[in-house]
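The structure follows.
Here the complex is missing a single protein chain, while all its other protein chains stay put.
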Amino acid sequence: MDLKYIVLMIAIGVTMVLALVRALLGPTVFDRILAVNMFSTKTVVLIAALGFMTDRPDFLDLALLYALVNFMGTVAVLKFVRYGSFDQATANWENEG
Amino acid sequence: MKHHIIVRVISKFLIPFMFLFALYVQFHGDFGPGGGFQAGVIFASAIALYTLVWGLDRAEQAFKPRLIEILIATGVMIYGGTGLLCLFAGGHLLEYRALVEPGHPQHGEHLGIGLVEFGVGITVTAVLTGIFFAFVRRGRT
Amino acid sequence: MTILTLDVTTLIVLCLVLPLISAVLIAALGRWPNLRDGMMVVMATILCGVVCKLVPLIDAGARPELNLVNILPGDHYMPLGFKVEPLGMLFALVASCLYILTAVYAVGYMRGHHEKNQTRFFVCFALAIFAAIGVAFARNVMTLFVFYEVLTLSTYPLVTHHGTDAARRSGRVYLGILLTTSVSMLLLAMIWTYFLAGTLEFTPGGILTGHVDGLMLMVLLGLYAFGTGKAALMPFHRWLPAAMVAPTPVSALLHAVAVVKAGVFTILKVGVYVFGIDLLAGTGASVWLMYVAGFTLICASLVALSKDNLKERLAYSTISQLAYIVLGMALANPDGVLGGALHIATHAVGKITLFFCAGAIYVQLHKTQVSELDGMGRRMPWTFAAFTIASISIIGLPPMGGAWSKWFLALGAADAHQYPLLAALMISSLLNIAYLLPIPMRAFFAKPKPDGRHDHDDHGHAHVHDGLSEGWAMTIPLCITALGCIAMFYFADPLYHMLQPIAAHTQTVVAPITAAAHP
Amino acid sequence: MNQLLYHLPVLQVVIPLLAAPACVVIRQRHLVWLWATVVTWACLAMSIGLLMRVYPTGGAITYEIGGWVAPWGIVYHVDALTALVLVIVTGVGAVVMLYARQSVNDEIPAERHHLFYAAFLLCMTGLLGITVTGDAFNVFVFLEISSLSSYVLIALGRGRRALTASFRYLVMGTIGGTFILIGIGLMYMQTGTLNMADLAARLPAVNDTRTIRAAFAFFTVGVSVKLALFPLHVWLPNAYTYAPSVITSFVAATATKVSVYVLVRFTFIIFGAEFAFTDMKLDVVLLALAIAAMFIGSLVAIYQTNVKRLLAYSSLAQIGYMVLGISLTNVNGLTGSIVHLFNHAMMKGGLFMVMGCVMLRIGSVHLRDMAGLGKRMPWTMAAFVVGGLNLIGVPLTSGFVSKWYLVLGALDRGWWPIAVLILLSSLLAVVYVWRVIEVVYFRDPPEDAPTERCEAPLMMLVMTWLLLGASIVFGVWAQIPAGVSKAAAQMLLGVTP
Partner (left out) sequence: MVLTAVAIILLRDLFAAVMLWGIFSLLSAGLFVVMDAVDVAFTEAAVGAGISTVLMLGTLTLVPTREKATDRHFQLMPLLICVLTGAALIYGTLDMPAYGEADAPINKHVANYYIRESPRESLIPNFVTTILASYRGYDTFGETTVVFTAGIGVMLLLGGKAKRRGGPSAAPPVKAGAGDDDDHGGAMATAAASASREDAS
């Protein structure tokens, strides 16, 4: 395996571990959210890189899917943290927006 | 709370793309990873995102509870209907090659798989949307 | 009348169906007590007539059969069906004849006592008779067991009739012992028999010969003997005194007509047709049972002696008399078996008279204790006369029916060279005298106790005795049964003749073993 | 017509399955009920048709779904045992459907009836699918359908406790399901196939591997959870007690039976009796647990004051009988086990239906509220007596037929103490049944209680009696159930009749 791939893998790996540590330790909610978000971004990168390395274009579909779904997940988490409900604060939000 | 505008703009931009991607997964399942189930999940995610951003009431205008119920049933019925269709066409249940004229079993397979995946997609979309709506509605009280 | 020309299968069907119809009609006519009771007595009479129609046929050697349904498939041949043979015929005859009298008596008793739930009572009564006939005519152990359980269940509401706490408790004991023994032992014995012999049909000479011997045979016999809780062999006799809380006609039913008779009948029938008396005699498997029976009959007599409550005393007397019958079977020789079979009939007639009397005394005088009966003979002379006759019959003195059965039992014991048992029979008869005869003696010869409370009672109920029509409804049956006791002495021959085949047949089958058995 | 008959095995499952979404579409509650009833009765007719095709001729039907032959595709397999279980499930389903109307009107909010009936049909579909399939993984799929729907249906019972009961069932059931899945997965690992017949052919070669032993252990434990074998039964009593009456009747009469069927099928056909019983000593384990279940179940039942719970514990004991028959591993024992599936379905279904009638009329199934009910609901309570006699195993009831074969099986095996234990445990049944009967008939109701007649609605009553009457009919005339069971037992043990 090419050296650059190894470096790439290690780099992504270290980043993921760091993100994981942050997610585990907290301490605030936002630390965790950010860590998870980062972790998932790195997963996207990792999958894309793996696809590139192994010459499997289907992995790109996977990466794309992650990217899309993660956005939805993050919005959901943020809304939960901010309002404690998926629906309750909508009215205010509508008015303010 | 002006900064919500970011979320809204991006969502507006992303949701059509998610739908498109879902359709891609639905119909490209023959060639790459994915299929009806995954497509349904992505559809439902898109709808969930819409609900998160614009609220349940607007989402329910598009997807009325009654409609969701019918869609849930429709998906299963499409799947089963395909199976029964094969049966009435002279084959066994879900024997897709019976759907087309003899001699082209592969076309039959293709057609049948496409149909059942479509059924799966509809059911999964509707069920997940329905569950999500039920949760959100319940949280309202 | 068409019944005269009916074929024999129809007769069997009628025997079984009539009590059922009777039960349904009783339930239907519940709102019109007079109609209901009249119908019941009429049905009972018809039933008795049908059963009597069967007697000459059986006597002539016919063994009519009736198969209803084969329960299990294929190689498990186990039909639910009936086959009439002398022993069953005897039991059916006893049950159906006494049913008429009991029915008349029960009407009198229930009305005289203003009991509630009379319709339920009579329905269960009819069902019990149905079950008794079923037991009598059963062609195999399976059918017998079925009706045995029907009998248990249909008499349970009778025992708990009053619905009081005491009645419920007794009902629990009654049901508990009868169901427990039958389900845990009789059923096991039955399936085991099937497992060994591959059939459950009652066959002259038995079905177990060659399939089992030694200790296992004894165990199997034990399962049957103790599993038949209705035979009230000690230590499973508790239900019988417990059931005394029930109204007296029920006691009559239990003790004379159906229940305990079904128990001893089962034991006799199993001994004769499943084991075969030759197998028992040949292996000596039933010797222990003789001693259990001997123990029971002495013990129960002693307990009876100590009881002051009239019905309880009679109950223990029954336990003792049942042991005679079991003993007869266990002796495993023709005389013993015949004696046992005859004793079913003679004891039935005698004991029903005693209970009728006890009931009549209770209804008219409100007395339950023996010690309260001093001088009451003058008040109810017919009743106490009947009591005396029946007592003598039970004791086994001529010229009463009981003499014959005890005579044959004694012969059987001598035949089997079981002299201790012969002694036990004699001692027990003496004890019978000691606990039965003092009752009429006191009633006739002792002076009434000067007790104010009693006087009051007497006064109140003398009126009942004289004025109401229910009085005769109780007195007449008990007089008839008392006469029956005497009649059985003089006309025992037909019965003996009819029963002969049970013993006769076995003698001819495997004679050598019998000879070898007695050293 | 012949064409349709040929497809009968799969139509048996697909028709109720597709009828469920149709319920959701129809929505109008009376129509939905009518539709579901028609479908269940049609299913009953189909399963009887199937039974007539495999018995008494003794053949087996195989149906390849999708036209893919085994082991490439999924096949359906119907033999005498399968057909009997199908008849049990559809029979109880059909009777319960007719019974359901008033009871459901009373217990379920009207706007959800269509979903309720859909879930009911799904539950039945799942059970039928488990029964009829010849593919190991397919078992799991349909197990999920039936389990999910039964969790929901149980949670619909009155009061909050139905929810916790259902949740407990969900947790236990999911664990059980996962274990089954692990078992199947491990088997697939070693054989590369999921088809039952193919598995049976390929397993002996790899029998001595630890993988297969672990698979066996996982699978057996998983199924034991589902069938509520003694120490794994904790979900059962509450689930049965708090579920809606209709559901209790249906689930109690069918779900555990199907699990027993799965256990029988896997141990005897797939793993093979020799591996399961000689190598793994499953018979000893099952025997011990079955005896424990028989006695502990009955003993606990004696002390219950809620009659539904009492019956639930009695189910536990009755399951013990079925498992006991399996552990005897001879024709008579196994026949007893299988015929008890059938008989217990009738009696327990009927008894829970009685409780449904009581629930409808007096709103409680607590013993203290039932005093003197014998006068107020004579027909209903007479049905209870009949069912109780069945539980005890009095002759001429179907319970007796089961016991007959079980005891014979125990004697065949030379285990006469087991025979004694079987009979002793039925004595415990006498006690708990009699406790109820005594209260119902011989205890006076409280002073302030109403005394007027309040017999259950005719349709409910008729259906209750239909099941319990059948249990008497098949007790007196056991040719068909016992014959089918015996054929099935001989098939399982490879004995030629």
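For reference, chains read A, B, C and D in written order, and residue numbers begin at 1 within each chain.
Methods note: a residue touches a chain if its C-beta (ideal position, glycine included) is under 8 Å from a C-beta of that chain, and two chains touch if they have at least 3 such contacts.
This is a predicted model, so every value here is computed, not measured.
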**Request:** Please work out which displayed chains the absent chain touches and list them by label.
**Result:** A, B, D
**Prompt:** Which of these touches the unseen chain: D:6, D:188 or D:415?
**Reply:** D:188
**Asked** Which chain B residues would touch the chain omitted from the figure, given the whole complex?
**Response** 29-35, 37-38, 41-42, 44-45, 48, 65, 69, 72-73, 75-76, 79-80, 83, 93-94, 96, 105-107, 109-110, 112-113, 116-117, 119-120, 123-124, 126-128, 130-132, 134-139
**Request:** Mind listing the chain D residues that contact the chain we can't see here?
**Result:** 17, 20-21, 24, 65-66, 68, 71-74, 109, 111-112, 115-116, 118-119, 122, 125, 129, 135, 137-138, 141-142, 144-145, 148-149, 151-152, 155-156, 159-161, 163-164, 166-167, 170-171, 174, 181-182, 186, 188-194, 202, 206, 209-211, 213-215, 217-218
**Fill in**
Where chain A meets the left-out chain, the residues are 20, 23-24, 26, 29, 32-33, 36, 39-40, 43, 46-47, 50, 56, 58-59, 61-62, 65-66, 69-70, 72-73, 76-77, 80-81, 84-86
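The criterion applied here is as follows: only the chains that are shown with their structure count from here on.
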**Remaining connected clusters, assuming chain B were absent and nothing shifted** = A | C, D
**Prompt:** For which chain is the distance between its Cα centroid and the global protein Cα centroid smallest?
**Reply:** D
**Request:** Would you kindly tell me how far, in whole Å, the mean C-alpha position of chain D lies from that of chain C?
**Result:** 44
**Prompt:** Just curious, how far off is chain D from chain B if you go by their C-alpha centres, in Å?
**Reply:** 36
**Asked** Counting in whole Å, what is the centre-to-centre distance of chain B and chain C, each centre being its mean C-alpha position?
**Response** 79
**Prompt:** Classify the inter-chain contact topology: is it line, ring, star, complete, or other?
**Reply:** line
**Message:** If we use the touch criterion from the header, which chain pairs count as touching?
**Reply:** A-B, B-D, C-D
**Contact footprint of chain D on chain C as seen in their complex** = 69-74, 76, 80, 142, 145-146, 149, 153, 157, 160, 163, 168, 171-172, 175-176, 179-180, 183-185, 187-188, 191-192, 194-195
**Request:** Under the touch definition given earlier, write down the residues of chain D that touch chain C in their complex.
**Result:** 389, 392-396, 401, 403-404, 407-408, 411-412, 416, 419-420, 423-424, 426-427, 430, 434, 438, 441-444, 475-480, 482-483, 486
**Asked** Along chain A, where are the residues that touch chain B in the complex?
**Response** 57-58, 61-62, 64-65, 68-69, 71-72, 75-76, 79, 85-88, 90-91, 93-94, 96-97
